[in-house]
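This report refers to the structure that appears directly beneath it.
In this view, the complex is presented without one of its protein chains, the others remaining in place.
Let's look at chain A:
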Amino acid sequence: MASSFAVFRLPEVFNHRARIDNLSRPTSKSIAATCCMRNPDQKGGRNYYDLLGVTVNSNPQEIKESYRRLQKKYHPDIMGQEGHEHTILLNEAYTVLMKDDLRKDYDASIGHVRVGFGGDELNMGYSSWNGPFRPQALFVDEKACIGCRECVHNASKTFVMEETTGCARVKVQFGDDDTSIEVAVESCPLDCIHWVEREDLAVLEYLNTPRPKQGYGVFNQGWERPQNVFMAAKTFQKYQKQQQAESLRKNVKHDVEPETEAQAQARESASLKLKMERFSVVWEWMKKVSFK
């Protein structure tokens, strides 16, 4: 994507690097359109997700609804010619985010990765990454957080206040520079901001989200989260590993007896490959990102 001049690039989306002033379009109308497009760029890099007003974890249905809502606002039929540039961006973003493979590539290219751990239904990690991956990540133990807003005050691009729970959480990993993050971590009166291993982050964030709990009649209904999220995460990971190992063993056992060794091996590797595919996809992006 490096070589091509800025004029043809969609201003916000592609030009992460040097921007060259827009030279084309002599008509006054399009200059106006270009100017108004520049403002969001200055506010800070907007990506496809911000453009469509969705989060990295939104599902296609949410993206579709949001896209249609925005189209109703910006489509040239409604807004006039000024909506042209913006609608092109919306279309571009929508096409990418609605196709799973394109979306993955895009996620990798901007460094925002939906960090998941295999099972799609558990893909609930909510923070995204700014810049390349680092071995450690920030995590707020929301159970301990008292909602003092100190961290949000010190590093506003990294932390946000979750309005529904009244707790702080990490929205973007390393959204601010290292010193402000350091200050934010230090400023927490309850020391509930932790540095955790990147691999554990998704599980922690998943478990940290309150979820509805089974009630008995009218009693005990409501939302719950683990008392100690770190312990819960460890148990969870252990359980997952056990399950994986078990299913692997099962496959091997079944296959060995009636088949020749080569066949068994082939089948085993195939099933392993199938199982590992979703992991390998994640690895691929990580490799891609870290080598860049």
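As a convention for this text, a residue touches a chain if its C-beta (ideal position, glycine included) is under 8 Å from a C-beta of that chain, and two chains touch if they have at least 3 such contacts; residues count from 1.
We adopt the following convention: contacts and distances are computed from a predicted model.
Chemist: Tell me the UniProt name of the left-out chain, picking from "Cytoplasmic tRNA 2-thiolation protein 1", "Heat shock protein 70 family", "All trans-polyprenyl-diphosphate synthase PDSS1" or "PRELI/MSF1 domain-containing protein".
Modeler: Missing chain, per its UniProt entry: "Heat shock protein 70 family".
Chemist: Touch as defined at the start, partner being the missing chain; which of A:87, A:127, A:173 or A:208 qualifies?
Modeler: A:87
Chemist: Could I get the residues of chain A that touch the absent chain, sorted low to high?
Modeler: So the residues of chain A touching the unseen chain are 1-8, 10, 18, 20, 23-25, 64-65, 68-69, 71-72, 75-78, 80-81, 83-84, 87-88, 91-92, 94-95.
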